[in-house]
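Missing here is one protein chain; the remaining ones are kept as they sit in the complex.
Chain naming follows the written order as A, B and C, and within any one chain the residues start at number 1.
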Amino acid sequence: MIYKNYGIILSNEPIIEKFIYLMKIKEKDIANLAKPGQFLEIKTGSIPLLRKPISIFEVDKAAGTISILYQIKGQGTKNLAELKINQKIDLIGPLGHGFTVEKFSKRCLLIGGGIGIAPLYDLGLKLKEAGNEIEIILGFSSRETSYAIDYFSKIGNVKIATIDGSLGVKGTVEAVLKDYDFNTFNKGYACGPEPMLKYIKTLEDNLDLELSLEAYMGCGLGACLSCVCKMADGEYKRVCKEGPVFQAKEVIFDE
Amino acid sequence: MIYKNYGIILSNEPIIEKFIYLMKIKEKDIANLAKPGQFLEIKTGSIPLLRKPISIFEVDKAAGTISILYQIKGQGTKNLAELKINQKIDLIGPLGHGFTVEKFSKRCLLIGGGIGIAPLYDLGLKLKEAGNEIEIILGFSSRETSYAIDYFSKIGNVKIATIDGSLGVKGTVEAVLKDYDFNTFNKGYACGPEPMLKYIKTLEDNLDLELSLEAYMGCGLGACLSCVCKMADGEYKRVCKEGPVFQAKEVIFDE
Amino acid sequence: MNKLECILGNFKMKNPVTVASGTFGSGKEFKDFYDLALLGGIMVKGTTPEKKVGNKPQRLVETSGGIINSIGLANGGVDDFIKNILPEARNYGTEIIVNISGSSIDDYGYMAERLSIEGVSALEVNISCPNVKEGGITFGTDPQMAYEVAKMVKKNTSKPIIMKLSPNVSNIAIMAQAVESGGADIISMINTLIGMAIDIEKQKPVINNIIGGYSGPPIKPVALRMVYEVYKAVNIPIIGMGGIMNTNDALEFIMAGASAISVGTGNFVDPYIPINIIKGLEAFLDKKGLTSYTQIIGIAHK
Partner (left out) sequence: MNKLECILGNFKMKNPVTVASGTFGSGKEFKDFYDLALLGGIMVKGTTPEKKVGNKPQRLVETSGGIINSIGLANGGVDDFIKNILPEARNYGTEIIVNISGSSIDDYGYMAERLSIEGVSALEVNISCPNVKEGGITFGTDPQMAYEVAKMVKKNTSKPIIMKLSPNVSNIAIMAQAVESGGADIISMINTLIGMAIDIEKQKPVINNIIGGYSGPPIKPVALRMVYEVYKAVNIPIIGMGGIMNTNDALEFIMAGASAISVGTGNFVDPYIPINIIKGLEAFLDKKGLTSYTQIIGIAHK
């Protein structure tokens, strides 16, 4: 079931002013159905015309609330940042096919780059609930532009990489992952910029991997076929419907 | 000289909620040059695209302020109503050719219908300053939708007409004007809906009349030639440049 | 009496509100929002003789208040449509209008024949695609080719034929007359304007296919003008579309001469737009004391 409902904004605060925001929304129906890795299509204002796909960051089914973590990019996300408590927000969701959550025999590895960390938090919570032990690698550009680390610390051991080395290991998440011992893991999940995902895919022989992809979306509903990505078998699949989460082995990035 | 300046909003209050608003703006340059009957082109938001022509309601040259009285019609005027104190407002002005102000031998008659009363208040003030005695006729649809009468009472004797008769004479300003004795006047000024102006024009043999017209404007600067109205000699003139004030004898309404 | 009953020559719909091809899938994707039986009809996404994978992404971008798309007619082919999509769609309780495309005149004939089956209510013929045999000229920009497509489709089916006009032409009235004389029962219009956007950072076109179809609110004035012109030029009914987002937009099209309307890009913005328009049209008729929306078709010409 997909809902188009108005949620009520409970809070909408910058984590880093003009850059990263966290919004909490009361919307029972969507909260009730949401699974890790799913996303919303949000109407942010009269312009932009299109809704904007934003991952579900956290869900509280009991309270009937969902949270989103978002980064200001252009007009749409700017509009989001200007919304005030108690305002209504026009949501469609939950959308897409999320991450696999079950009890695995070994540990789970969560790898997030930049705002790509957003869908991993709810995933981590649910994996933990399912009894898994979790390790998390987060990549940012610098200490000042890092965020939400405190959230991830609650669900497992967190390792950080920053491009400028101002926090954690210097470099991208690749700097943490190279020479990694994958023996104690049997499941990995990643979301982040395409170059990062490309690299992660090279680890697919060591680890059973799920990747959450991005693509430009028209409808978010599977109708317009704009959001496709190439599969290993040469077919295109819809990121909004069959994805955003795919098996690393399914996808190819060579386009 | 025409300025494109940002004014600062000093106040912006409904006189009648969701209908009539009064906004006071600090903008020295425009205040300094503004003459009765001139108008501003205001950028009300990112949409509508075009600026909106709004008359100058009152000017305080000493304080460097101007006021506008406006009626909510569509998006542009809705945008205006949402502006807050201390916000900037993008103005072009003063624009157009205003009313004649001088000392006349007999009384002056000001006739306004609906929001057409807006440019008449500043005119009345300046006519009074010039030593004239003023009579004012204002037409509204009802008592509840009448406004700014208190302002006009300060400059002269006010007569009111309302369509439903709930205030003053029942009918349009025509109800007041028919059988009027024009002998004690030698100058009349009118602004209001076209049917009203059409009627007023029929009085042109009794009274030297100036009419302030409306027309759909593209630029407000005389460049696009969209705002024209037909003159008695068959030519078109620009309401934004040669107008908005014309001699009643100049214009024809038969289009 | 049903104030919105819509009779387009040999084709009837319960109301004049449809959803445009390529923006609504086959309907399935919108089933959660409302009962599809409320719609006048569904123009299902473009179907071709063979399966097409479609264009390399990026396929769509928002620009200038509208969107540009170049999907490349991705679809499973007509056999897949008949086998896997139609059986479900025909039970939606609304008219199923199949949008067909080809790369030769024969393709259109083949499609028309294959789709002359139960469950298909009408065929909408998309001629905004290149005629591969004739040097890639778009069928929809050449009156003779458009005429021949219409004739070929007509020959191969007894279903109502809706010829969908491309707006990228010098003279839309001539195109309309061409398809009318070719046998079109109905005209739908407009397809997308051809547009482009450039990414100034990457210094290249945003859409991988360079150009794409421009749709949404910005194209409405062009669409309305063309509906107005075609209404004067032909005697067959028009299904109007192009940037329709609400009841007022729909009324503009109807007053310009459209006997039905279609919501395209609007479905992405708010899936309820078609339903809101159905309700809005009813409310408008009530307010004006009219007994049928047909009383205002083309009224702007008076």
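Convention: a residue touches a chain if its C-beta (ideal position, glycine included) is under 8 Å from a C-beta of that chain, and two chains touch if they have at least 3 such contacts.
If you're wondering where the values come from, they're calculated on a predicted model, not measured in any experiment.
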{"item": "Visible chains that the absent chain touches, using the contact criterion stated earlier", "value": "B, C"}
{"item": "Which of B:I2, B:L167 or B:I252 contacts the chain that the document leaves out", "value": "B:I2"}
{"item": "Sole residue of B:L110, B:L197 or B:V228 that reaches the chain not shown, by the stated touch rule", "value": "B:V228"}
{"item": "Chain C residues touching the omitted chain (full complex)", "value": "63-66, 68, 141-142, 168-171, 193-198, 200, 203-205, 210-211, 214, 217-222, 224-225, 228, 243, 248, 251-252, 255-256, 296, 299-300, 302"}
{"item": "Chain not shown, touching residues in chain B", "value": "1-4, 43, 47-51, 90, 92, 215-229, 234-236, 241, 255"}
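Assume only the chains that are shown with their structure count from here on.
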{"item": "Two chains sharing the most contacts, counting C-beta pairs only", "value": "A-C"}
{"item": "Euclidean distance of C-alpha centroids - chain A vs chain C, Å", "value": "36"}
{"item": "Centroid spacing, where centroids are CA-atom means, of chain B and chain C in whole angstrom", "value": "48"}
{"item": "Where chain A touches two or more other chains at once, by residue number", "value": "47"}
{"item": "Where chain C touches two or more other chains at once, by residue number", "value": "none"}
